[in-house]
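The complex appears here without one of its protein chains, the remainder shown in place.
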Amino acid sequence: MRLASAGLLAVAAALLASCATPQRDYRPDALTMMKRDFHARGIAKMDRLDEDNVQAVCNKYRDDPPQGVADKLQKEQLAAIKWPADGKLLGDWKAGERIAQNGRGMMWSDKSGDGGSCYNCHQIGPRESSFGTIGPSLYQFAKLRGYGADIQRYAYGKIYNAKAYSLCSQMPRFGHVGALTEQQMKDLTALLMDPASPVNQ
Amino acid sequence: MHQTRRTVTMGLLAVLGAALLGPARALAAWNKGAFEAKSAPDAMRALGVSNAEESKAIEIRAPEIAENGAVVPIDITSNIPSTTSISVFIEKNPFPYTGTFDFSQGSVPYVHLRVKIGESSPVRVVAAAGGKYYTSAKEVKVTIGGCGG
Amino acid sequence: MAEPMKIRATLQGDVADVRVLMAHPMETGQRKDAAGKLVPLHFIQTITAQLNGKTVFSADVSQAVSRNPVFAFKVKGAKAGDKLSITWQDNTGDKRTDEVVIRAGS
Partner (left out) sequence: MKRALVLGTLAVACAAAAQTPDPTAAEFDKFREIMEQDNPAELFEVKGEELWRARRGPKNASLEQCDLGLGPGVVKGAYAQMPRYFADADRVMDAEARIVHCMMTLQGFTYAELSKQPFSSLTRTPEPVSLVTYVAAQSRGMKLAAPQNHPKERATYETGKSIFFYRAGSFDFSCASCHGVDGQRIRTQPLPNFTKPEQAIRAVQGWPGYRMTGGVMHSLQWRMNDCFRQQRFPEPGYASETVSALLTYLTVNANGQVYRGPGIKR
């Protein structure tokens, strides 16, 4: 009798404990562990483990930050975009296609930024059937949205810094982190925007 | 007793048969000329294959789209009576002739193999049976894959 | 040095279903190593299978066969307990023979 009730109490206590303990945040443990266990290799230095202000907010809110927080940061990211000094946003779509196909860049096995990895996540040109689906289809990008200056600017800006438009987007900030050069981003913009690009056929 | 004798006789017949059909291919040297040919027709010429007749009796089982061109599985069965060998040509490979499988000395005309295919290509099979050649082909597409796995 | 093959030979009626895995790099002569040097051609050229010492299947193959080759074929007139051996030889003259006992089918 006594034993049984002691057992019950123990169970109740355990239940209480599990309910009452607020979900502990293990992110600090994770970061401590990673900083101890990782090492720099090639171009991938240890500072890559540190969150910047955008990553910190997205991590904290699991990619769903409060509107106000997101708006403020998005504005900052947008303001930091360096637009081409010559005012031209369109390069060579053929070069853009090559950059879109190239999945290399910024890995410890790479020397620098290199490709845009675009086909990893997006459908783009009609002739490449091996495309990913993490991002939306970009096939007929300008044909559907228009060829105007505002759309050009959006395309270039999105490639430069996707977080300026959607704070916790899964798309990298190619210009912001220096993974692609201005010319490469112009070429990619042309791939999406040039009326002669197969994307718009 | 009966059984043994029959086996011996059949064995003898097989040997005789092989001798009659010309030199057993297994004894021939690895055909360097055919293996180094840069096109399937050239390779076939080097092998002495001519007038191959299209045949539905050769079954080729291979993926329509290969997950990885480095390892493409192929199953080949010849339903042509008295098939003695099967040769495989991956037409778009730099050296199309991939191999010959000889069944004449005691195996069923079936083989499973895995091959490298550099780009989308027909896989052509030539079966030798009764001194004649039969052929069939199947297209295998090779695509760029993902990064994971 | 050649490493052992893994051979399975299972009876289905009087036909032995033979499946073999071979450890071999099957170098095409077109691949570059880490230092950018071409790795020389190195591949299996001939394969023979013997049932109780008598050749029953043979093949000549090229470097287009995948690395660590896999083959399957069917040998006629086999019994449980028969010995099946497989030999390969490559273009460098290296060779390897392994043998299994044919198992009754399930």
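Should a chain be cited, it is by its letter among A, B and C, assigned in written order, with residues numbered from 1 in that chain.
Keep in mind that, in the parts below, a residue touches a chain if its C-beta (ideal position, glycine included) is under 8 Å from a C-beta of that chain, and two chains touch if they have at least 3 such contacts.
Just so we're clear, the structure is a prediction, and the values are computed from it rather than from any experiment.
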Check: Which displayed chains make contact with the chain that has been left out?
Finding: A, B, C
Note to self: From the list C:Ala23, C:Ala80 or C:Ala104, pick the residue that touches the absent chain.
What the structure shows: C:Ala23
Check: Which residue, C:Thr10, C:Asn68 or C:Thr97, contacts the hidden chain when the whole complex is considered?
Finding: C:Asn68
Note to self: One chain is left out of this view; which of A:Met106, A:Leu138 or A:Ala164 touches it in the full complex?
What the structure shows: A:Met106
Item checked: Interface with the undisplayed chain - residues on chain C -> 3-4, 6, 19, 21, 23, 25-26, 31, 33, 39, 66-68, 70, 72
Margin query: Even though one chain is hidden, which residues of chain A still touch it in the full complex?
Written below: 24, 26-27, 29-31, 33-34, 36-41, 44-46, 48-51, 54-55, 58-59, 62-63, 106-109, 113, 119-121, 130-134, 163, 170, 172-173, 177, 179
Check: Residues on chain B that touch the omitted chain in the whole complex?
Finding: 63-68, 70-71, 73, 75, 112, 114, 143-149
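Everything that follows uses one rule, which is that only the chains that are shown with their structure count from here on.
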Item checked: Rounded Å distance, chain B centre to chain C centre (Cα mean) -> 16
Next item on the list: Pull out every residue in chain A that's touching 2 or more other chains.
Entry: none
Check: Residues of chain B that touch two or more other chains: which are they?
Finding: none
Next item on the list: Spell out the residues on chain B that touch chain C in their complex, using ranges where they run on.
Entry: 7, 10-11, 25-26, 30-31, 35, 70-73, 90, 93-95, 97-103, 105-108, 110-117
Item checked: Footprint of chain B on chain C - complex, ascending -> 15, 19, 28, 30, 45-46, 48-49, 51, 54-67, 69-77
